[in-house]
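Got a structure here, written out as structure tokens. Questions coming.
The complex is shown incomplete by one protein chain, all other protein chains being positioned as in the whole.
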Amino acid sequence: MAVLEIHNLTKYYKAHLALDDVSLKLRSGEIVAVIGRSGAGKTTLLRCVNRMIEPSSGRIEFEGVDIRRLGRSALREYRTHIGMIFQHFNLVPRQTVMENVLNGRLGHKSTLAGIAGIYSADEHSMARSVLEQLDLADQAEKRCDQLSGGQKQRVGIARALVQEPRLILCDEPIASLDPRSAKAIMDYLFRISRKMDISILINLHQVDVAIKYADRIVGIREGCVVFDGDPKNLKKRKVAEIYGCDVDDIHFEDSTGGDAMFN
Amino acid sequence: MWATVAALAAITAYGLFTLDSNGVNIPDAIGETLRNFRTIFLHPESRRLSAGAAAWELLLTVAQAILITLFSGLVSLGLGLLGARNLAPKPLTQAIKAVIAVVRAIPSILWVLIFAVAAGLGSTAAVLGLSMHSIGYLTKAYAESFESLDYGVVEALQAVGANWWQIVFQAVLPSSSTYLLSWTFLRFEMNFTNVVAMGAAAGAAGIGFDLFMASSLYFDLGELGLITYFVLAFAILLEIVAIRVKAVLKER
Partner (left out) sequence: MSVDILTERKRKSLRLFGLLVVLAAASIVVTQYDIGKGFTSLVKAFVWGLSNFYPSGASLSKLPDILKKLWETFLISIASTVSASPFALFLAFMGSRTTRAHGALTAAARGIGSFFRNMPLVAWAMILMLAFSQSSLTGFLALFLGSFGFLVRAFMEVLDEVDPGLIEALKAAGAPYYSIIFRVVLPASAPQIVSWLLFMIETNIRDATLVGFLTGTGIGFAFDVYYKSFNYHAASLVVIVTVVLVIALETGSNAIRRVIL
């Protein structure tokens, strides 16, 4: 069953066409990686899905509901079902790990409880078990500005998970991390997706990582989808087309291997 | 830049040249002032006003400054949130910023006198009038603190489905509290000086009024000295505290 269906999505920034008639489907529990060179429109696509950016035209259906029609409060309710993970983590630096994770529950709470930061025992135990899964249990009381980048990103994932999302959007989640932490983060995301049946739409810069983890790859060039298919079918020539460069400049092996760190 | 400096220098020269000294013999006046300084700073005395009474008047002044700071801080917090570009719709922020700029541009003495028409000269008018100016200042400072926040944090909570109030209380305020506190404390120092000034200029209760009486009514240099020392001591104390507070806040 498709969790997310995007039909003919187009986005203009003033006169600039950033997304041109993009259509895309995401099945339950599927990991779809979006690749493309800088400025291709990856971030725009991702943010249109939870309407952090308003699309110009097209349909976006989440579990059969046309999300472009949602009003303000319905939009908030809708967003609670979708986790989002950022390149720069976007944690509140002066709050503790636990507080930042619990922030993920805000959409489920009344305004007043959210303002006062009052969470139920269930929410606490949920946050704790999520932290355990991400091997952060011993960091719960630390302030987030004292964490390493990899730890911060895991807090970001934990925040998304306590939302109990059915879809997680990741915008270059490993772009600011060293290779080891990056691999760890990708492994966590992969495991979560498989175990909890959560779909993941992920923007990546590293083709080899996309090939290793994704069930499907979508290549975008200048706002248009130029590839949508199994990683196995992504050939060097296609990658060169997506990135607009010579085949000789592509340094990875089709479907067979890549960076040693990720094998 | 040098054009600016040259222009300023030219205006200054013109200003000094046309300065009206009202027929005062300047060397004599300078001599007299220096002699006055000597009396004021070397022979402070308490005649009408005992040291205890002066301390009480100082406390009265501080209390008014606290009232002004708290009241204006509370109002400014609301206005600052609504005036921050990243937290409120653009027309609203622009309206608030424009109004606040005007409020700030009106000198505090004029605010106080305007309120004095309704409340009479005295502390009520002084507190209200100084609060206006304080609101003008703090709203700008708060709004700019909010605007300098990492917007990603706000976006992250939007993406979670949190509403405006929740974002304000869980992300905006925790992240900016140190800035807010140090701006507020800075303003408290300014409010203290302003209350002293309004005591002298607009009859607000407190040490400023005694300052005015000592100099303009009694011509009592010794008492003027005593009062000056009290005010100076407290102002320097505040400055030291402010430096400490800043250092502590920086660590956190």
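Assorted remarks:
First chain written, first letter: the chains are A and B, and each begins at residue 1.
Here is the rule we go by: contacts are C-beta pairs under 8 Å (C-beta built on N, C-alpha and C of every residue); 3 or more make two chains touch, one makes a residue touch a chain.
No experiment lies behind these values; they were computed from the predicted model shown.
When the whole complex is considered, the residue among B:Ala55, B:Leu92 or B:Leu110 that touches the unshown chain is B:Leu110. Residues of chain B that touch the chain left out of the display are 1, 4-5, 8-9, 11-12, 14-16, 18-22, 24, 26, 28-30, 32-33, 36-37, 40, 59-60, 63-64, 66-67, 70, 101-102, 104-110, 113-115, 117-119, 123-125, 127-128, 193, 196-197, 199-201, 205, 208, 211-212, 215-216, 219, 221, 224, 227-228, 231-232, 235-236, 239.
The rule we apply is simple: only the chains that are shown with their structure count from here on.
Touching chain A in their complex are the following residues of chain B: 150, 152-153, 155-163, 165-171, 174-175, 177, 252. Residues of chain A touching chain B in their complex: 50, 52, 76-80, 82-84, 86, 88-95, 99, 103-104, 106-109, 111, 114-117, 156, 159, 163, 169.
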